[in-house]
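Handing you a structure now.
One chain of protein is taken out of this complex; the other chains stay put.
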Amino acid sequence: MEKSILGYKCTKCAQVHYPNRTLCRKCGHNEFTTLPLPKSGKLLTFTHLYTLPADFEVTSIGLGIVELDGGTRITGQLEIEKPEIGMKVRGDVKMVRNDGYNNYYGMVFYRA
Amino acid sequence: MREVYVAGIGITSFTRLEYPLVEIAAYPAMMALQDSGLKKVDHVFVANMASGRINHQTGLASAVVDNLSLTPAGAETIENGPASGASAIKAGFMAVASGLHDVVLVTGAERLREVNNLDATDAVATLTHPLAEYIYGVTLPSLAGMFTRLYMKKYGVTSRHLAMVAVKNHDNAMLNPFAHIHQKITLEGIIDSPEAMTNNPMVADPIRFFDCCPVSDGAACLILTTKEVAQKSGHPLVRLAGVGQATDTHAVHDREDPTELLAVRGAAAQAFKMAGVKPSDVDVAELHDAFTILEIVESEEVGFFKKGEGHLALERGETRLGGRIPINTSGGLKAKGHPVGATGVGQAHEIVQQLRGEAGKRQVKDAKTGFTCNFGGFGNNVVCLTFVREG
Partner (left out) sequence: MSIDLEKILRPVDSPMPLYPPKYMTLASGETMVVRQVGREEIPQILPHVEPLIHVERDFYNIVAARVYAELLGYYCHRVQDEYVLVAQVNGELAAVVNGRMVSKDVGMSYHTLALKRGERIGAHAFAAKMEYHMDILGQKEVLIVAESPIGFRRWMIEYKLEKRFEIPHELGGPPSWALTRELFDAARDTLLVGRRPVPEAALAKAKAGILPPIDPPTPAADFLAATRSQYDSTGTALLPPGKTAQKPKRSE
């Protein structure tokens, strides 16, 4: 099954949050429905990180903040040779970290 | 509300200290007690971020109050990430101002060098959002990298400006015997020469090695009390005139405009308002330059310069010793060092020294009003303090 990152939509004001909140940032309501977040959007900013925590096997990774279609923002890893601010990207949910016991899944973005 | 004064101060070198954490915390407290002439205190606040994880010790305050033989005074550990230090000072301020206690000892201490750099960076990275940031490998330098890229694009800040902050703060630290880094650096060595890019390698593009603070051990202490008690210490009277604190979203991507540090703006405004001073009244400031970009941006957000003009003021030399508003005379986190939980108290220590006129070769002439900004997380929890010399 294709994996998705879930957004949290306030049942009162329809604001979509990611990551989740107990109370809505816009209206203070406490009930949410989940919805899969879109996977394409535009890159707002990025970096290439060369000092990684010890559990990473690679020597560096790309990281970026993406505004998904619909306006929700998300941080993710980048697999893009030469990223540029404002470029279109598409994402995929993949394993982003393994600490020896657990696999963590998150969004990885590619050039659209 | 009672007015709150600083009666005594103490500090250790910010470096690698190969002593038990409790002793590191207690040492500047001993110096501060001597400095104030006091023998007993009513309450102890210990600021620390990572003792449980790094040093395998929890309940630090109980250990410190006993090591100092100050029992049965009350004691608490205050953890607020990198802003723990200023948060503990704020707690001390509230205790004295409210009348609950007359003499409060605030000591901040951290010993991160017990583990290697990778583990220390990871310990600090646990400040980030566990599900939306940490799992991707996001560390504080990477957040600073993404932030710097936006700021460069929007306001024309360059790598050269960042390096100028580093050079200035390294120069200041040369005058501070307690600073971690006593190493002169030059723009030629880290920006211009053919070897510069190798001397100053990328950490989180566009953030380079000399844009990042070191990982330090260290501790600093302030004794807060009433005017009557402080007067007996025989030092010039320094009043903690304003405290301010504000928060922002936990995940950086959640901020409407990620180039704004709203928590810095809010905390600074409160700290100025309570003290009844304006940013332009400040004679000397310690800003939280864990990354060089932060000194520039904070200098704008607290109100010293217009938004987007901090790097221009830096170019004009307004923030160096002898300039209009010297920033980070101690060397800042960049060169004085960043023992996380102790940092905020260390900033206050520098300001009190400056206001008392005890800062030696880095003394700002006639400094009357001082300001500190202690920045937690990546700008999600910020505490600002305003100090004023009386008389």
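Labels for the chains are A and B, by order of writing; each one numbers its residues from 1.
FYI, contacts are C-beta pairs under 8 Å (C-beta built on N, C-alpha and C of every residue); 3 or more make two chains touch, one makes a residue touch a chain.
The model shown is predicted, which means the values in this text are computed figures rather than measured ones.
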item: Left-out chain, listing which of the shown chains it touches; value: A, B
item: Given B:181, B:238 or B:251, the one touching the chain that is not displayed; value: B:181
item: Touch with the omitted chain, as defined above, among B:189, B:236 or B:357; value: B:189
item: Hidden partner interface residues of chain A, rising order; value: 59
item: Interface with the undisplayed chain - residues on chain B; value: 12-13, 15, 17-20, 23-24, 27, 31, 116, 118, 177-178, 180-186, 188-190, 193-201, 210
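In this text, only the chains that are shown with their structure count from here on.
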item: Whole-Å gap between the CA centroids of chain A and chain B; value: 31
item: Complex contact set, residues of chain B against chain A; value: 117-119, 121-122, 125, 129, 131-133, 135-139, 141-142, 145-147, 149-150, 153, 201-207, 249, 251-254, 258
item: Chain B-touching residues of chain A, taken from the complex the two chains share; value: 18-19, 25, 44-54, 56, 61, 63-65, 73-77, 85, 96-97, 104, 106
